[in-house]
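One chain of protein is taken out of this complex; the other chains stay put.
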Amino acid sequence: MIRQDFNTKEENTWCPGCPNSGILLSAKEALAELANEGKLSVKDATLVTGIGCHGKIYDYLNLNGFNGLHGRVLPVCLGMKLGNPDLTVLGFGGDGDTFDEGVAHFVHACRYNADITMMVHTNQVFALTTGQANAITEKGFVDGSTPLGQGEKPINSLVLALEMGATFVARGYALQGPYLKELIKKAIIHEGFAFIDILQPCIVYHKHSMPYFNKNVYKIEETRDTGNLNQALERAREWDYSYEKDMKVPTGVFYETKRPTFESQWPQLKKPWYALKRNINWSRVIKEFK
Amino acid sequence: MIRQDFNTKEENTWCPGCPNSGILLSAKEALAELANEGKLSVKDATLVTGIGCHGKIYDYLNLNGFNGLHGRVLPVCLGMKLGNPDLTVLGFGGDGDTFDEGVAHFVHACRYNADITMMVHTNQVFALTTGQANAITEKGFVDGSTPLGQGEKPINSLVLALEMGATFVARGYALQGPYLKELIKKAIIHEGFAFIDILQPCIVYHKHSMPYFNKNVYKIEETRDTGNLNQALERAREWDYSYEKDMKVPTGVFYETKRPTFESQWPQLKKPWYALKRNINWSRVIKEFK
Amino acid sequence: MEKTILIGGAAGLGSAVTAHLIGRIFCNLGCYVFNYRDYPSLIRGGHNFNVLKISDKPVYSHEYHYDFILALDQKTIDIHRKDLKKGGLIFGAKETEPVVQKLQGPGILANDVLIGLLFKYFGADLEIILTEADEIFGKKAGLIKKAIEEGYKLGVQKETLRRSSGQEAKYFISGSEAISIGAIAAGLDVYLAYPMTPASPVLHFLAKRQLANNILVFQPENEIAVVNAALGASFAGAKTMVGTSGGGFALMSEGLSLAAMTELPLVIYLGQRPAPATGLATHTGQGDLKFALNAGHGEFLRVVSSPGDAQEAITRTQEAFYLSSKYRVPAIILSDKHLAESDYSFNEIKKSALPDSRFILENPPQDYKSYKITANGVSPRAVPGQGPVVRANSYEHNEAGHTIEDSAWTIKMQDKRFKKLDFIKREINKLNPVSLYGKGNNLLISYGSTKGAILDALPQMKNFRFLQISYLKPFPAEIVSKEIKKSKKVILIENGVKGSLADVIKEETGITIKHKILKYDGRPFTPEFLVDKFKKI
Partner (left out) sequence: MEKTILIGGAAGLGSAVTAHLIGRIFCNLGCYVFNYRDYPSLIRGGHNFNVLKISDKPVYSHEYHYDFILALDQKTIDIHRKDLKKGGLIFGAKETEPVVQKLQGPGILANDVLIGLLFKYFGADLEIILTEADEIFGKKAGLIKKAIEEGYKLGVQKETLRRSSGQEAKYFISGSEAISIGAIAAGLDVYLAYPMTPASPVLHFLAKRQLANNILVFQPENEIAVVNAALGASFAGAKTMVGTSGGGFALMSEGLSLAAMTELPLVIYLGQRPAPATGLATHTGQGDLKFALNAGHGEFLRVVSSPGDAQEAITRTQEAFYLSSKYRVPAIILSDKHLAESDYSFNEIKKSALPDSRFILENPPQDYKSYKITANGVSPRAVPGQGPVVRANSYEHNEAGHTIEDSAWTIKMQDKRFKKLDFIKREINKLNPVSLYGKGNNLLISYGSTKGAILDALPQMKNFRFLQISYLKPFPAEIVSKEIKKSKKVILIENGVKGSLADVIKEETGITIKHKILKYDGRPFTPEFLVDKFKKI
């Protein structure tokens, strides 16, 4: 397969130059390579998106897809795994989507450890609704709904994921295409809940991100032990999503571990339900009532 | 004042021996003492509860009160502070309430740092709905909705609070009345978001808690530096809400720090709105449209 | 024979379990039984009670006059003594305590002593009782059976209840159990719910039997997760049901709209209780009807049915799955605490003959389109994993499921989705959307759990027929309108404040119903209450 196999004919309506296109490209490449490597059955791969600029990726990837409600990527992903454990489920969420409207699901998804890959397009704004501050926006940011300046520090989503039990935690940068592709491949291969915080600087509503990232982003050394939670937390705290001064912004795999998956707790969840022909034994079912 | 001043005539319908009564007692005593010490204006104190056994405290405390929806204690608390910054707002939530239905609000409440005291009755079940597992229930717990055994590790709510920015984090034990009272007093006096995880072993649906706590609970040394986040996290991890083996269960103040409160970001939020008589200058309001 | 038995006590003392066991035994003896349960929202203490109505004729309701009061505490006697019928008996601590002491067992054995006492009165065969106890309590039955025997010894026989040859043992089943096995009969794969009274019994029932029935039951973090996960599972091809009560349903209403837009099958079990807000958590009411009919933003089709008893709960649940799967629309089963937590008795319990088909293409074509426009508006369904790309879109979309914003596609898709209406209507017309009982020029109209009390009161309402409406959406307007028009006097009966069904009937038929018998204190109707109000109209 080549990445073009994942093209659709839909018109791309992201702003020209929006790094979302980088994410799209990396995702296509990751999918194609995994398929070629025999590590992915494309017909079993399904993407789920929220509502926001990020969600448009649904239309640009020629893959099974569910473009859901704002904030609800993760429960849909979870349900898919309950409906068919063979599916490879890829969530694409916005940061507003995932950490404002839907943060309850994120906290629990980390805990459940279903075999899902969750990629969050971190642009530190509600972009599609014209750039209001969200849970990841730095303190002091001024926008339409917060003209007095965002009052609180943002959530560090990596820390949240690590503390709540995600078994794979990484950060990518939309403009580091090949590297992001590798991270996406690793996340998909990982068995369990894999979270990638993808820095996706919005060039309309959060213009100061891209130059900052281009200056400060660095790749975590390959040699590092990714099995140490405390080290991962420390690394995750290196950048606090603020822009007041230059801080190093690490990208790469922060943490990876193994834990039984969510799906494995049900012995009866072995194959897709739709392939099952049931034969209800009614007299057995009603026996207990007499 | 004496604690009896906070009595109501409502019949107590907690199970006889339920540690919720201990929480009620400590709360009354804390309020009375604070009032006597001139640190609390009782008429400005308001409690907010969720739905669950814990929520019944609404009826047993002779105080302004809002018995809200399941899971929504914190937004109601927040709204109260926006409606009248002079109020002393006390939230009583269930663990299901706060970490299942309402965990989104908890994550953000820690971040906002409004001057609220949030007490969570941690009994590791949805007690009032007959004891189903919740987000704080230990792995393996068997109940009506999870007969195959709870599949995931619980959320460590102290860690969540610490990581998400709560400025006061403590744990109390309902059966350590005088100590719990002190913690409640400190939390109320604290300016900012104060979270107390109150161990409240349910004696009907989670019977193994109480003996475990009675054996393993210990008080954090008074001399400890409560300003160190990493130490607080370490301490918070000492017990992971499980029962497989004996672990020490610390109670006391884990962490305390200062940060501007949520309310302080609005210069216009200085006194209760209800006391404000507005005089709308209509021609000023419409001037910009011509 | 007709007897009414009250059994009461503080929460935790066992009245509900005992009532259920007594009901089962009477059923075993060939009697008809209706079991009503009344309890406040607390775990220990307070006052719970059950009322069992036993009869040799079918019975669907309870009353508040008792032949027996079985008291697990003094409060039960204090509260209910006034309702003891002349010649009625009270069994309580006086009888049970000596036995419990003698057995040196836990206080809970009082229940079993009472069972013994009661059935001795009826002269029932002790063996039958002990066998039932074995079935229910399994390994724990030892002491319990002893206590029953002791009670039995203590009792005084006044009647001789034997299963007569013609009378079969009855099935004894609650509304919740019926919904659950209806779902199983329909081919349920995945049940998702966050606990909420009175829907939780379905969660518990199905969870416990998940391995036996090869289904999956899971309790997600909240109702929003429930509905969205359900749609994920449905997209993946699972037959999926969710359950909740009013507050949780409100939280699902955005997801309901999503179900309609994505055209993914979804069955929602909605157990009503008195509202607004948290209301009376453990009581009953029918206040969510108009919400169920109109929940969710935008205009879209849905199926809303409401069974009147446990047997109907089975078949309506199957129908909900059938219609939802076949037409790719959400289906809501409207129940309430009274249906959910009451036990009904039947000679047989039947499932409907509707197939449990998945309505999923075996071999979807390579050019498959998730939202293909067809003559009846239903796009053949494929699921991911089959091969072709499958899509579900919350935005307005074209046939392939891609997002569109233009005028032409919007119109086509809105039309497509509504095209199904006529076809669903036709299906429903074949499913007995209404039932008529009795004879007369006048008409009672109701829906849902009120059926029981109405049927039992009907013989006392001379010249009245009873029209039970089982489908609220699509509404069987023609039949309802015809029945109303041919009646002289029409009375609506509803467990609600304003009589929402009257609004629905008016919206659907234009007909105003002037007379209403309403009850909105959180308690269900009894025939006596109905007849009393009836006389005043």
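As written, the chains take the letters A, B and C, and residue 1 is the first residue of each chain.
Please note the rule applied: a contact is a pair of C-beta atoms (placed from the backbone, for glycine too) under 8 Å apart; a residue touches a chain by one contact, two chains touch by 3 or more.
Only a predicted model underlies this, so the values are computations on that prediction, with no experimental measurement involved.
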(message) From the list C:K3, C:K120, C:K351 or C:R523, pick the residue that touches the absent chain.
(response) C:R523
(message) Can you tell me which of B:S21, B:N67 or B:Q200 touches the chain that was removed from the display?
(response) B:N67
(message) In the whole complex, not just what's shown, which of C:G287, C:P364 or C:G401 touches the removed chain?
(response) C:G287
(request) Could I get the residues of subunit A that touch the absent chain, sorted low to high? (result) 13-16, 18, 51, 53, 67, 69-71, 100-103, 126-130, 132-133, 135, 144-148, 204-205
(request) Kindly note down the residues of subunit B that lie in touch with the hidden chain. (result) 8, 10, 43-46, 48, 51, 56, 58-59, 62-69, 72, 74-84, 86-87, 104-105, 107-108, 266-269, 272-276, 278, 280, 282, 285-286, 289-290
(request) Spell out, residue by residue, where the missing chain touches subunit C. (result) 40-41, 224, 245-247, 249-251, 253-254, 256-258, 260-262, 272, 274-283, 285, 287-288, 290-291, 293-300, 394-396, 405, 407-408, 410-411, 414, 418, 496-498, 500, 503-504, 506-508, 510-512, 520-523
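Here, only the chains that are shown with their structure count from here on.
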(message) Based only on mean CA positions, could you tell me how far subunit A sits from subunit B in angstrom?
(response) 31
(request) Report the inter-chain centroid distance for subunit B and subunit C in whole angstrom, where each centroid is the mean of the CA atoms. (result) 37
(message) Suppose each chain is reduced to the average of its Cα coordinates; what separation in Å results between subunit A and subunit C?
(response) 40
(request) Mind pulling the residue numbers of subunit A that touch at least two other chains? (result) 104, 107-108, 266-267
(message) Touching at least two other chains at once: which residues of subunit C meet that condition?
(response) 210-211, 221-222
